[in-house]
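The complex appears here without one of its protein chains, the remainder shown in place.
Going by the order they are written in, the chains are A and B; count residues from 1 in each one.
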Amino acid sequence: MANTTTLPQDDPALVAAFEARIAAGESIEPKDWMPERYRRQLTRMMSQHAHSEIVGMLPEGNWITRAPSLRRKLSLLAKVQDEAGHGLYIYCGTETLGVDRHDLVNQLLDGKAKYSSIFNYPTLSFSDVGVIGWLVDGAAIVNQTILAKTSYGPYARAMIRICKEENFHKRQGFELCAHLAKGTPAQQAMVQESLNRFWWPSLMMLGPSDTDSPNSGELLRWKIKRKTNDELRQRFVNLTVPQVQALGLTLPDPDLTFDEATGNWTFGEIDWDEFKQVISGNGPCNHERLAARRKAHTEGEWVRAAATAYASKRKTAGTEAA
Amino acid sequence: MTRPSVAGDRTSGAPNPLVDYLLRVADDRLVLGHRLSEWCGHGPILEEDIALSNMALDLIGAASALLALAGTVEEKGRDADALAYFRDETAYRNALLVEQPNGDFAVTIVRQFLFDAYSVLQLDALSRCGHADLAAIAAKSLKEDKYHLRHSSDWMLKLGDGTPESHERTQRALDTLWRYTDELFVKDAVDHATAALGVSIDLDAIRAQWHQLVTDVVGRATLTLPTSTVRAAGGRVGRHTEHLGHMLAEMQIVARSHPGATW
Partner (left out) sequence: MTADSQWPLWEVFTQGSKGLPFAHAGSVHAVDAENALLNARDVYARRGEAVNLWVVPSSAIVASAPSDAGPFFDPGNDKAYRHPQFYKAPRGVVVF
């Protein structure tokens, strides 16, 4: 039985050939040879991404039944449904690496797998839905357009499909925020309050600071990751601040200033202690998110079993008839 | 001095039967669509989460179009949102079947199947009715509802003829929901009034076809068709079960908390 902390040594000649393919910008496909570590990093990264999409259905899903107009109701339901679809595409991509979705689901429910920190925050007003679409999908797009060029074929293809759908999500969220920012005083206050709650968690969503990111170097070399966390974070801030200004809203950061020399919006210190708490299970909603997924999974077991039993009876009947 | 008469009518009259008729068709779909949307993020498997959401979207979409039409015919300045979010439960006209809570997946599927089997027949007839706008909405929804029927029929078979547990849950759901099916086919004053306007469907013929389809699927699912003659009705005239009030409270709260605001 292989030691779980060290991997069998890959043949150096094969590794060299593999790294040459990566350097040449080639796409790696499921049956191609790959270092065991590449396979494991990808499985971890892809499954984390898939889990995030699924858990991500819950904060916005919380407002489907209370959406205050038919148009918003349809939009929100379609968006959350898309997230289910995204999770599905990426789980299927992960399965090409030799793992079964059943095991991936169990890893999430057993608390052994990570998912994006942002979804451990509660949604407390309808405008949160708009802010999540704008900021969270906005941050995800910044990350994902880069990921569409990742070296692993199935992941890149899933990302291209996702990016097409994601653009509608961000526009929808921003449009709701814009509408509220020009609405009644109560609506304006609502959207500003949402922004105040979600701004810092959105910045944290792009991952720990580069100095704190142990996996990054390897992921960048293998072109699984294409840009560093801090690069993506700065890009996200630069894109978003003008949008906030356009809506006449403010951000909860007294240190936010424009640096003429670099063209960057410099921002205040992120509370990395909060981030560490949230990703290690102590965020505001971690417990509720996993509890909801466990409940759905447990209550769905008899349904999955019924379908399996039905199909297997038909197969048996088929062979008997033959 | 004369006193005002204390003897009132038995029922609240329907001032505009066509509006009432449209509300019935619309509310069925809005309430059922809302119920299905409650599953989003909580389905038994990812693929089914997507399927249930799809059906919810189709139904709510159809309801929006029908409510908009009702508002136009009514000519009181109410649009689809005003009708959806600012009517009390006694003004809702959905059948009792669709407001029943989701329960477990078996209850949801049985409720869906019983409705889908009725809906495809109803919409098929309405797509040929004398009201052009209604016929157009019906024709579009019919395509969607045929797909829903395919999905719910398939699940009736899988649950009925799956495991002993799924069979038992599905039989129980069927026995419980059966009492709400009669209401779908009862003709009343509103139906008679709209017949005069060219909006008329043969509910007796539809009942017979529905019964045949349901009997067939229930049989193939190894389930037993309920024989109980208990009937529960009232939705068509605003007399709902207690479930609808709670559902509408949740659905309408944000809209009602901001009167005059747009979203």
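Everything that follows uses one rule, which is that a contact is a pair of C-beta atoms (placed from the backbone, for glycine too) under 8 Å apart; a residue touches a chain by one contact, two chains touch by 3 or more.
Note that the coordinates shown come from a computational prediction; the quantities given were computed from them, not determined experimentally.
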{"item": "Of A:M57, A:L88 or A:L232, the residue in touch with the unshown chain", "value": "A:L88"}
{"item": "Residue touching the undisplayed chain, where the options are A:I54, A:L76, A:A158 or A:V237", "value": "A:A158"}
{"item": "Among B:H151, B:H167 or B:R236, residue touching the chain not depicted", "value": "B:H151"}
{"item": "Missing-partner contacts on chain A, residue numbers", "value": "29, 31-33, 85, 88-89, 92, 95, 100-102, 105, 157-158, 161, 301, 304-305, 307-312, 314"}
{"item": "Touching residues on chain B - with respect to the absent chain", "value": "45-47, 50-51, 54, 147, 150-151, 154, 158"}
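By our rule, only the chains that are shown with their structure count from here on.
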{"item": "Contact set on chain B toward chain A in their complex", "value": "34, 37-38, 40-50, 53-54, 56-57, 60-61, 63-64, 67, 80-81, 84-85, 104-105, 157-159, 161-163, 165-166, 169, 250-251, 253-255, 258, 260-263"}
{"item": "Chain B contact footprint on chain A (complex, rising order)", "value": "54, 57-58, 61, 64-74, 77-78, 80-81, 84-85, 87-88, 91, 126, 176, 179, 183-184, 186-187, 292, 295-296, 299-311, 313"}
